[in-house]
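A single protein chain has been omitted from the complex, and every remaining protein chain is retained in its original position.
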Amino acid sequence: MAAKEYSAWRKKIHDIIYEADTPSGKLFDIILLILILLSIIFVMIESVRGLSPKVYDLLYIGEWIITIFFSIEYILRIISVKKPWNYIFSFYGIIDLLSTIPLYLSFILAGSNYLLTVRALRLLRVFRILKITRYIGESNKLKIALLQSRAKILVFLFAVLITAVIAGTLMYLIEGEENGFTSIPRSVYWCIVTLTTVGFGDIAPVTPVGQFLATIIMILGYGIIAVPTGIVSAEYTRSKDTNYVHVNTQACPNCNATGHRDDAEFCYQCGEKLNTEDS
Amino acid sequence: MAAKEYSAWRKKIHDIIYEADTPSGKLFDIILLILILLSIIFVMIESVRGLSPKVYDLLYIGEWIITIFFSIEYILRIISVKKPWNYIFSFYGIIDLLSTIPLYLSFILAGSNYLLTVRALRLLRVFRILKITRYIGESNKLKIALLQSRAKILVFLFAVLITAVIAGTLMYLIEGEENGFTSIPRSVYWCIVTLTTVGFGDIAPVTPVGQFLATIIMILGYGIIAVPTGIVSAEYTRSKDTNYVHVNTQACPNCNATGHRDDAEFCYQCGEKLNTEDS
Amino acid sequence: MAAKEYSAWRKKIHDIIYEADTPSGKLFDIILLILILLSIIFVMIESVRGLSPKVYDLLYIGEWIITIFFSIEYILRIISVKKPWNYIFSFYGIIDLLSTIPLYLSFILAGSNYLLTVRALRLLRVFRILKITRYIGESNKLKIALLQSRAKILVFLFAVLITAVIAGTLMYLIEGEENGFTSIPRSVYWCIVTLTTVGFGDIAPVTPVGQFLATIIMILGYGIIAVPTGIVSAEYTRSKDTNYVHVNTQACPNCNATGHRDDAEFCYQCGEKLNTEDS
Partner (left out) sequence: MAAKEYSAWRKKIHDIIYEADTPSGKLFDIILLILILLSIIFVMIESVRGLSPKVYDLLYIGEWIITIFFSIEYILRIISVKKPWNYIFSFYGIIDLLSTIPLYLSFILAGSNYLLTVRALRLLRVFRILKITRYIGESNKLKIALLQSRAKILVFLFAVLITAVIAGTLMYLIEGEENGFTSIPRSVYWCIVTLTTVGFGDIAPVTPVGQFLATIIMILGYGIIAVPTGIVSAEYTRSKDTNYVHVNTQACPNCNATGHRDDAEFCYQCGEKLNTEDS
């Protein structure tokens, strides 16, 4: 799709929907955020029993209004961008789609409208709107720290799971079905509840031998918790404070890439001219 | 208000109430601390049922005596300072006011006398009285470390909340009302109980699918706990040991600023002469 | 056993079973992993009550097929290696043996087939198959960090146990049998549940004095949790990033040592010629 085919009104829509620098773009984003929050609250309230039928009717209407708004927004997002497939298969593109489907689906499948809470993921856009580059920098640093400790975390998770399977089987054999450990999967579930120091107490060992084994599992869990913390902490301490350039919240009208430098005139990814003149 | 208007008795009161260097000031502060502790204990005991009526009467009288003392102290604090509004709208000024109101309010609103425990915040003055500058330095370092990791903590909290909303909805759909997950807000509450590894056990998954999802949430929570710890730990390791000067506990009679250097003769904030000659 | 006695077919078997570089070796390892996972799932499902008898029959047959396969594999492992005793008494050798015994044992001892979940330990081979040297490096680093903090962790564990014994006795004396603290061992168990912040709630203090002591134990546990985390974290931060050479997954046909350099032609442990020409 060449740049000349890209008409003025589509560019206008792109400015409003994708950018947060211009007044209209900012207003749009704030309205969007409020609607997302409202729709999540609506779904939550709807699940509460014992309210008057009028409230349910109002919530139902509200949900539909917001869903229609989101559907139109989704279509406009596709139309206004030069490479729509890039958007559709991007992280936000998939979330935006998932945020509209559940209500339409509720005609066929009862209860699926509760899945509207997936809209919570849309709230991640808040960082763009707050225009606080620092937050993006921080979450990037978090991402890097997590990626670098990925191998360590995998080794660690593996150790936890193997421990849980073996200790769970032992607890099943020791405690037996009469004490709540009705099957090995349930015992493994209990083991993870204990290893992670959550400790619901819905199942708890009763026999002295079981309590002794539980003690060992708990102290093990106590020691294990130190490992991921130490890993992330060390990774964080080591990471040098990388230099940040000030980036704006503009999105490339062609490939939809974000995070351009404030003084950028062309997209760093596809070389497309950015909408810098009107902001 | 000029310095000459500032009469000798007001200066005397200021010395006693605001400073902890002079013998009289120290005595006043210690009496204050004991009264604060006593009043909190009184309120706590009062809430216990099944004591003899005489005890409640005594506690009631005790609370009133302390409240009247605090009221007089509050008025004296306003009178003795040169810029009373600075005090009234300061952190401690608001706490001091909130510490006297609840009992007066209890004439109108039953039960509001329990809010007297807000007096616990007055205990923060203990650091001044102990005159251990180090503690102030430490809490400042803590404050700085927390402020510097603010962005990281916000990103992290956001992640926790979005996870809780989505996982809570799934648990509501999987477990349903018959297993205690009576509404989405309640499920979200359960999710946070689990993610933070608190695990009350008032609500617990019963179905195998629910327990499987709970397992994932717990391991997630286990991993997430590593993040803020790592952040604070790294921030702490990085922070250089800043040099501390020895500060005293005097307060400026004009602007009420504290934390003056031991050899200071003038307030670092408003240039007012400090009461250094008599201490 | 000299190298010439080492016949071609035994070398072939060694290649398939012990190595993960050749196509046939890789295929074998993947089949092995799937069978391990399947057998664990079979044992887990078997422990669930209320399924149709047909399912139990199928699971029983499945378990036997996998166990016979594992038995043959175990024998082949012994035959194909030059120094069989090295393998038999190695970590993996013992696990491999333990993975086959329980089902044979179940003829004599009912319920012992559940011990088949010890096969979960065989899953540790996954790291070899994934051929991700990094994981081996990481688990080595973890091992080193844990070994270096061994003395610290022992001191710490000792402190926890002594605290639990003394606090447990006090709780037994304070709360007594009517509140669930039926004996000192049970009280000690409760103390460890509390110190590790697991908190099942199957036993909980009821008297005010007991709750006060519980509060102190909890805050202590909260502080203690910081110690192992800090230790591991510090150990990790200090450890320099050691240089890794790229190692392959070949095993020496003579002494069974693994972790040879990619360009190695002879075993670093016994000097035996490695099977490098056919991989």
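For clarity, chains are labelled A, B and C in written order, and residue numbers in each chain start from 1.
Here is the rule we use: a contact is a pair of C-beta atoms (placed from the backbone, for glycine too) under 8 Å apart; a residue touches a chain by one contact, two chains touch by 3 or more.
Keep in mind it's a predicted model, so treat the numbers as computed, not measured.
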Key: Visible chains that the absent chain touches, using the contact criterion stated earlier   = A, B, C
Request  = May I ask which residue of B:V81, B:V193 or B:L213 touches the chain that does not appear here?
outcome  = B:V193
Request  = Determine which one of C:V81, C:I231 or C:C252 touches the chain that has been left out.
outcome  = C:I231
Request  = Identify the residues of chain A touching the omitted chain, counting contacts across the whole complex.
outcome  = 197-201, 229-230, 233, 237
Touch residues of chain C, complete complex, unshown partner = 151-152, 154-156, 158, 161-162, 165-166, 168-169, 172-173, 177, 182-185, 188, 194, 197-201, 204, 208, 211-212, 214-215, 218-219, 221-223, 225-227, 229-231, 233-234, 237-238
Note = chain B residues touching the chain left out here are 40, 43-45, 47-49, 111, 114-115, 117-118, 120-121, 123-124, 126-127, 132, 134-135, 137-139, 141-142, 145, 153, 157, 160, 185-186, 189, 192-193, 196-202, 225, 228-229, 231-237
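Everything that follows uses one rule, which is that only the chains that are shown with their structure count from here on.
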Task = List the interface residue numbers of chain A and of chain B, divide the shared ones by all numbers used, and answer same when the ratio is over half, different when under half.
result = different
Task = State the chain with the largest centre-to-centre distance from chain C, centres being mean CA positions.
result = B
Message = Taking only the C-alpha atoms, how many degrees of rotation bring chain B onto chain C, rounded to the nearest 5?
response = 180
Inquiry  = Averaging over Cα atoms per chain, report the distance between chain A and chain B in Å.
reply    = 33
Task = Going through chain B residue by residue, note those that touch at least 2 other chains and give them in order.
result = 197-201, 229-230, 233, 237
